[in-house]
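Structure first, then comments.
Only one protein chain is missing; all other protein chains are in place.
Labels A, B and C are assigned to the chains in the order they are written; within every chain, residues are numbered from 1.
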Amino acid sequence: MAPTGLWLIGARGSVATTAITGLFALRSGIAAPAGCVSALREFADAGLPEWDELHVGGHDIVDTSLDKRAELLAESGVIPHRVVEAVRPALSDVESQIRYGYHPATHAGTQAEAAQKLAADITAFARQYDLARVVVVNVSSTEPVFPALPEHDDLAALEAAMAVPGRTVLPPSSVAAYAALRAGCPFVDFTPSRGVRLPALEELARQRRLPYAGSDGKTGETLVRSTLAPMFTTRGLAVRSWAGTNLLGGGDGMTLADAEHAGSKLASKGRGLATLLGGEVTAPLHIDNVPDLGEQKIAWDHVSFEGFLGTRMSMQFTWTGYDSSLAAPLVLDLARFTAAAHAAGQEGPLASLAFFFKDPVGTAEHRLAEQFSELVRWAAAL
Amino acid sequence: MAPTGLWLIGARGSVATTAITGLFALRSGIAAPAGCVSALREFADAGLPEWDELHVGGHDIVDTSLDKRAELLAESGVIPHRVVEAVRPALSDVESQIRYGYHPATHAGTQAEAAQKLAADITAFARQYDLARVVVVNVSSTEPVFPALPEHDDLAALEAAMAVPGRTVLPPSSVAAYAALRAGCPFVDFTPSRGVRLPALEELARQRRLPYAGSDGKTGETLVRSTLAPMFTTRGLAVRSWAGTNLLGGGDGMTLADAEHAGSKLASKGRGLATLLGGEVTAPLHIDNVPDLGEQKIAWDHVSFEGFLGTRMSMQFTWTGYDSSLAAPLVLDLARFTAAAHAAGQEGPLASLAFFFKDPVGTAEHRLAEQFSELVRWAAAL
Amino acid sequence: MAPTGLWLIGARGSVATTAITGLFALRSGIAAPAGCVSALREFADAGLPEWDELHVGGHDIVDTSLDKRAELLAESGVIPHRVVEAVRPALSDVESQIRYGYHPATHAGTQAEAAQKLAADITAFARQYDLARVVVVNVSSTEPVFPALPEHDDLAALEAAMAVPGRTVLPPSSVAAYAALRAGCPFVDFTPSRGVRLPALEELARQRRLPYAGSDGKTGETLVRSTLAPMFTTRGLAVRSWAGTNLLGGGDGMTLADAEHAGSKLASKGRGLATLLGGEVTAPLHIDNVPDLGEQKIAWDHVSFEGFLGTRMSMQFTWTGYDSSLAAPLVLDLARFTAAAHAAGQEGPLASLAFFFKDPVGTAEHRLAEQFSELVRWAAAL
Partner (left out) sequence: MAPTGLWLIGARGSVATTAITGLFALRSGIAAPAGCVSALREFADAGLPEWDELHVGGHDIVDTSLDKRAELLAESGVIPHRVVEAVRPALSDVESQIRYGYHPATHAGTQAEAAQKLAADITAFARQYDLARVVVVNVSSTEPVFPALPEHDDLAALEAAMAVPGRTVLPPSSVAAYAALRAGCPFVDFTPSRGVRLPALEELARQRRLPYAGSDGKTGETLVRSTLAPMFTTRGLAVRSWAGTNLLGGGDGMTLADAEHAGSKLASKGRGLATLLGGEVTAPLHIDNVPDLGEQKIAWDHVSFEGFLGTRMSMQFTWTGYDSSLAAPLVLDLARFTAAAHAAGQEGPLASLAFFFKDPVGTAEHRLAEQFSELVRWAAAL
């Protein structure tokens, strides 16, 4: 496939750093593509961009260098020390392609100007490497819930509002999505933030005939839930309650445990469970910030269900994962699949990528096995 | 559908008693069909026999009465007391249809004679109720592994050996399967015992154009494994070890914890896991007899897997179920599906019923979601 | 020992009903004293009142009859059906000794008048059975946190305020404690409610030379925590975080999951953990209402700790208990121990009963083993 860009919003975060480091490890053959869906034999003939056809740049608003972040991730057990050493020069190259991103607190002009600057950064990157296309993936921190505004429903109204000095009509993730589309790039939302999911931005995507995907990468508790829930339903076992607790450290723990931020995350998780089980059940869910866990994420779920003649039974599981290790390969997968979709002329929501997301666009299918079948079918038809 | 017989080998065991009690509870509307796959809306139009079209009889070698067994199961939490009271008269009716089964220790004649007697019992039952067909389901205790003999490979040789006084050429489960087929009945093996799975008996089934299904009902740990394993493989996560411990009380605990008996059970569980994961992994597995658990079965599994860049992660689950509550509705499901298959003229191994079994005949498909899809597709085509 | 009264505040609740039913089962010998600390051989010579020397009465504001409550508890698995049947006549006797309790919403007069009425009820009960003493135990629902008022610090000021029409200067638990003390009775707080723990009431206890104990019965997660935490500290293992989730149904789930009510419960749990570990650690804690669990209470705790050279390790546990089954025998124990303390002339906070409580009065000792040693030592000296 032609040279392809992967532009990361939040390019210096844990997920981005792991994805970038891993990409170079894969390229040099010092690591196997564990955790990469696109490397399964099912997709061998899908015409996806090869590892060495992917070029990476991105936006961020923090300035810790990539290799420093990679070292920290090595100490946390996410990346082997030897891999960091091996790819250090390549990290410096990517470093030179990271531009300062948008944040309301550090931006003086209008949101229109901010978006214009972001789009220009991406366009310059595409030109520099002569890229056939650039897939923009948002892997920045989860945003607080942003209030709905009338301007979100209409592209013209939105753009007028964005041009008004002092107005903050969009959250940063949506400014990024707007900029990506304006730059002619497919957009993928790996977070539960609003991103492209506003009628006005969907209108823009259609206008520009661009595909988009999202949202909220399915990497831990929800991955397991979307696997297990169909077991209960296809066996006719009535789930009565499904309680969950998530313990996470790192920046994510701090961001998500905060009630306001968690709002979007919890909502996104809840929607899926009700759909999977065919109705609402008692489903208390918590996200706790436990800093000493570092990059680890521990989820405990307790499922109470009713079997034949009303007998009560239960299942519980504990998931102990490294979120960045689980998310990073999916980011590379999404870049590859979305690039192929764009190359094939697909536009609008990529419902066939639901396999990757907690809250998939364009479909109500949450069952993991069905999502995988659809992904295979779709990729074969590309 | 026409009146259909359900003939249970082990008709006074926990699974059989729960199934029979439950059938009458469903028929009278005092219980919902929780745990019944065949009651899902996906099978509403499959033309399955209705609850009141099923007539039950069976063989057993113990003589505790059905209503006594039902009371014991009520005390163990498997059946509500009020349900036992409500169906007590119906249990007496079934009681009168239970015949003494075959056991080498209590049988004086040849195995041929034993089989003839068993077949005659089933035929008499079919005539008494004017049944269109009788599905024979083996729910008796798991047998010790039976040695392979040359006679197992050829029907004529087998029948010759069965007629030799003093020879025990078949385990009881296979004598039962032989008798069922000779009586013109489809046979379902809900246990891991040898049953119909011998070339000579498969030859007989083909000769008589009878369908058969099995083996080893998938009700707990293996159910979860066949659900979870595909999550790891479709995500490219390399499972490194999958350890399991089963604690069970009841008669089952005693039978299965015994090394010789467990042989067949553990083998049946192991085969599935390797197939699901695409290769062998370290997978220690134990079955312990813990009498105080009564009818409860507790399984703990620990899965260690490798993600991106070799990061080690893990998942563990604890399953707390009542085996009889999980198995009983599946026995009813299998009677209904197998009857419909027979009515539709199907013969040989019913691979499409793999959804119900740990060690399915006629297919290597162990993934639960794919098994369900196949079941739906197959039932729609009946 | 002389005939002793046990007066229960919340006499128709789950804990009280289980305790009363159990007392009669113990008296008639149809149950063994499982879960009863006072029945251990360590206390055989402590001169505690025998089961048939305990007479029960109490206050409540609901009017579901005791035998109806016992039946519901039987259906929930807390009490065997046969036990309910066996003690039904005795429950009616107790029924006749339950008086309407105090609640601000249903009481018209002053709190002084309310207390007077409550005290008179207890006194009448004591006279009727010619009791040497009556131990009052609060097992009613956990109250919302009650604001601190200046009158709480001084008995005279408190009594003056209680006499002012329309003033609600005390929460119901403290009105009950006041009434008990005024009636010359030792008071035990089995809940985290304020109860006797106000300077003014402690002053009254001293004046009347009465002992009191509390608070908040230690029956599940905290019981385990007070057992496990010393393992980490005596081994020099530094606990970095201790996260907990509680799932409970029943009325308790509803009451405690409510943020305001949980306030007192969570505070009481948190204090103990910090004391046990010798300092604050990250310790998120949740109580969720999961109605389908009925009387069951499930707690999951995850402990992350640091060993030699900073290595990170973890332990997690799941506790599945019936709260009423765990609490009820302790209520009987407390009645017996507190009666013996009173008979021995002890007064003020009974720190030696810390073994029973999450938030013990008069001591900072939270380690279960040390609490038990102290209990044994104290009882031997009675």
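To be clear about the criterion, contacts are C-beta pairs under 8 Å (C-beta built on N, C-alpha and C of every residue); 3 or more make two chains touch, one makes a residue touch a chain.
The structure displayed is predicted, hence computed values, not measured ones.
Enquirer: Would you indicate which residue among C:28, C:316 or C:363 is in contact with the undisplayed chain?
Expert: Result: among the candidates, C:316 touches the missing chain.
Enquirer: Kindly state which of the options C:328, C:341 or C:379 is in contact with the chain not pictured.
Expert: C:328
Enquirer: Could you pull out which residues of chain A are in touch with the chain that's been left out?
Expert: Residues 77, 81, 318 of chain A touch the chain absent from view.
Enquirer: Residues of chain C in contact with the chain that isn't shown?
Expert: Missing-chain contacts on chain C: residues 18, 21-22, 25, 31-37, 39-40, 77-80, 83, 223-224, 227-228, 230-231, 234-238, 306-311, 313-322, 325-326, 328-329, 355, 367-370, 372-373.
Enquirer: Over the whole complex, note the residues of chain B touching the chain we left out.
Expert: 240-241, 243, 245, 247, 257, 282, 284, 286, 288-293, 298, 300, 302, 304, 312, 316, 318
Quick note on the criterion: only the chains that are shown with their structure count from here on.
Enquirer: Please decide if copies chain A and chain B contact each other with the same set of residue positions, more than half shared, or with different positions, and reply same or different.
Expert: Both copies touch with mostly the same residues.
Enquirer: Once every inter-chain C-beta contact is counted, which two chains account for the most?
Expert: A-B
Enquirer: From the mean C-alpha coordinate of chain B to that of chain C, what's the distance rounded to whole Å?
Expert: Chain centres of chain B and chain C, defined by C-alpha means, are spaced 49 Å apart.
Enquirer: Would you mind listing the residues of chain B that make contact with two or more other chains?
Expert: If we look for residues of chain B contacting two or more partner chains, we find 77, 318.
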